[in-house]
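Input: a single structure, listed below in structure tokens.
A single protein chain has been omitted; all remaining protein chains appear in their positions.
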Amino acid sequence: MRIKFLPILAHVLAIIAVLPLLWIVISALKPAEDVFDFGWPSSWTLGNLQYVLLKIPMPRFMLNSAIVSITVTVVALFFHSMAAYALARLRFPGRGLIFSGIMSTLLVSLPVILVPLFLVAKQLGLLDSYAGLIVPSIFHAFGIFLLRQYYLNIPRELEEAADLDGCGYWRRYWSVILPLSRPALASLSVLFFLANWNAFLWPLTITRNPDLRVIQLGVSGMQGQYASAWNLILAAAVIAAIPTVVVFVAGQRRLVDAMKTTGLK
Amino acid sequence: MAATPSPARLRRRTVLGALAAAPLLSACDGSAGDGKELSFWNFYGPSDDQGPQSKWFVAMVDEWNKNNDVKVKLRYIPGKDYLNGTTLQTAFQSGQGPDIFLISPGDFLRYYNGNVLQDLGSALSAESKADYLPGLLEARSVDGKVYGLPMEIEPLAMYYSETAFEKAGLSEADLPKTWDQTLAVAEKLTGKDRYGVMFETLPGYYQNFTWYPFLWQGDGAPIKDGKVAFDSSAAVQALKFWQDTIQHKVAPRKALGDGGGDVVSNLGSGAAAMQQSGIWAVADLRAKAKNFKYGVIPHPMPDGGRPATDLGGWAFVANSKGKNPEAAAKFIAWALGSTDAAGIERQRQWNTVVKTNVPPRKSVQAAADAKGAFDDGALKKFVSEIAPTGKPEPRFPPEVYQPIADAIQACQLNATDPAKAAADAAGRIDTFLKTYQGAPIS
Partner (left out) sequence: MTRKRREALAAYAFLAPDALGLLTFVVIPMVLAFGVAFFKVDGFGNYQYTGLSNYKLMFGDDQLLASLKVTAVYVVTFVPIAFVVSFALAMLVRNHFKGIGWVRAAFFLPNVVSLVVVGLIWQFLLVDKRGALSKLLAPLGLGDVSFLGTPSLALGTYVVISVWFLMGYQMLVFLAGLKDVPRELEDAAAIDGASSWQRFRFVIWPLLRPTSFFVVVNSTIGAVTGLQAFDLVFVLTKGGPARATSTVVLYIYEQAFTFNNLGYAAALTTVVVAILVLCTGLMFGVTRGGRFDED
């Protein structure tokens, strides 16, 4: 009996979990005066979404976020896989020390080092620029850790076959390891993209040029300018969330698989 | 004072060496070092929605740029980011503050004590100085030097919804004059979807600003003659009044929209029947809720109290460490202080057409009166009855603001004993004043 009961429970809980999100989507499609009505809307409108897309530089915000998120993701995956390759498969003095050093940076999160990081960014001339949005966001030990776990599990013979052909380390990394790590990279790219698309605190701190505003700042700023217009604010929130949902749905299977294969535990 | 501490030098060397390639994309903004272009940061324009206030800013700057070598360039920062204080702060921390910017009384001393405010005196004509209403320039002066020109006067008052009163079977005769009446009337106005009265609930400079009138009504003040005076019956009763509105469940614990200053979201939406807010709300309602019927009354008073309101208002200031502080001062004096016909008209537009304020200058008031701007309704009440009872918003530094803010929050929302809260705040302010060395606090 319980076997029948549990899946039903799971479905019910799942609906409850997404209900708040669903409610927001529905509310964003209501006319302004109905936004607090508890019932099913009497009429639907795309006007809110239209307004937000056309009257507010929402496309510009999204473009900025896309530029930043994609660049960070690509560069970070490249750097992290290189570092992870060295840590997982090469022998060198100080490996253990460097690895624990990298891991210990996981203890430090952005809000805690915000002020000094700001000072560093200022010294490097990164204030108010795409570089300022991108460069400091690239480096994070989490990706190195996951990729290293993944590389530890790649059979050594594969790499050694390449070695016999007289390949250098770069070739081994580039033509053996990198292609083999495609699934792990794909799933990490989902995580990285989400994290950067959703970033708020760092962009808020490092930029002030309106042309550099990323989507989360745009949505947050809506609250000030259109305080009374919940219908518009919610429409902006929905638009900001669409790319993340799309990326997640597209990469969902990879995400679950990768968490398993990379041995995250 | 170590202007260039060793850590700074150290970090420049190591960091730059380590990541030489990093600055290649850095912004080219603000690089014009010849003092021919001044940046002007503000939260009005050019904005995304390009409303009338944005247009006023853009037109004003265009006018200046047509006739002057030193150009001014507007930079718009959304109000929320500007008011939260992070944007300006980060800019000044990095030595890249704007040349001209807007400042509220609450921020005045911090920037003055940071030595970044430019004396506007030499750019300002005697005629122009004499045109300002008494007290306004003094509130932005230290030792007789003027550091900011006010662009507006924004008194606070109580707004009420005529519809809500009618629905509750109340008439104009029921409009509250005392705190007790306010509580009683609010009770009748409170319903399933509506609160009877509303004060700001979100912590911040704005909340303090809206609370001071109730303190002043009982002749209280946080600081008198350079000494702390917050632990007073006036403070206790004012804290208690706001607390009562929450305890009696006639006021919301959390406002809608942008909070207490946002009349459209609260009073206008029917969520509150009475709301304390500023004169700017007249223009907001005009623009966003044309058919909404409302009225304005002075702040209700405690027994034996005297009428009081707080006169807010932002000012233009120039950065003394900017690219060309003298030119920036000239621009400000021209933009807000010109006494020629065009200057007065520009001010009239700002104060009565694109926005609703009490004009800070006599000649502008006269020009506005000639156009009948204050002949009737809410604005008439503001100018003739409410503003004369007001005092300029005090320029408390953060260390004085914060204890008061904590006291208000604790009493209003956390049922703390007002006497204890007032004493606590007084203690903290006292500790601060003992070591404070900046310009006089008023």
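In order of appearance the chains are A and B, and numbering begins at 1 in each one.
Note that contacts are C-beta pairs under 8 Å (C-beta built on N, C-alpha and C of every residue); 3 or more make two chains touch, one makes a residue touch a chain.
Since the structure is predicted, the reported quantities are computational estimates derived from the model, not experimental observations.
Checked against the full complex, the candidates B:G45, B:P98, B:P252 or B:P392 give a single residue touching the omitted chain, namely B:P252. Only one residue from B:N65, B:Q89 or B:S338 touches the chain missing from this view: B:Q89.
Checked against the full complex, the candidates A:F99, A:Y150 or A:F192 give a single residue touching the omitted chain, namely A:F99. Of the listed residues A:N48, A:T71, A:S129 or A:Q216, the one in contact with the hidden chain in the full complex is A:Q216.
In the full complex, the hidden chain is touched by chain A at residues 6-7, 9-11, 13-15, 17-18, 20-21, 23-24, 27, 36, 38, 79-80, 82-83, 85-87, 90-93, 95-96, 98-100, 102-103, 105-117, 119-120, 124, 135-136, 138-139, 141, 144-145, 152, 168-170, 173, 194, 197-198, 200-201, 216, 219-220, 223, 230, 233-234, 237, 240-241, 244-245, 247-249, 252, 255-256, 259-260, 263-265. Residues touching the missing chain, restricted to chain B, are 1-5, 7-8, 11, 14-15, 18-19, 84-86, 89-90, 92-93, 95, 110, 113-116, 192-195, 201-204, 249, 252-254, 256, 271, 321, 398-399, 402, 406, 409-410, 412-414, 416, 431 (touch as defined at the top).
FYI, only the chains that are shown with their structure count from here on.
With centres taken as mean Cα positions, chain B sits 38 Å from chain A.
Here chain A touches chain B in the complex through residues 55-57, 118-120, 122-132, 135, 204-206, 208-210, 217, 220-221, 223-225, 227-228, going by the rule given at the top.
Those residues of chain B that touch chain A in the complex are listed here as 8, 11-12, 15-16, 19, 22-27, 29, 47-49, 75-81, 83, 86-87, 90-91, 93-94, 96, 256-259, 262, 264-265, 268-269, 288.
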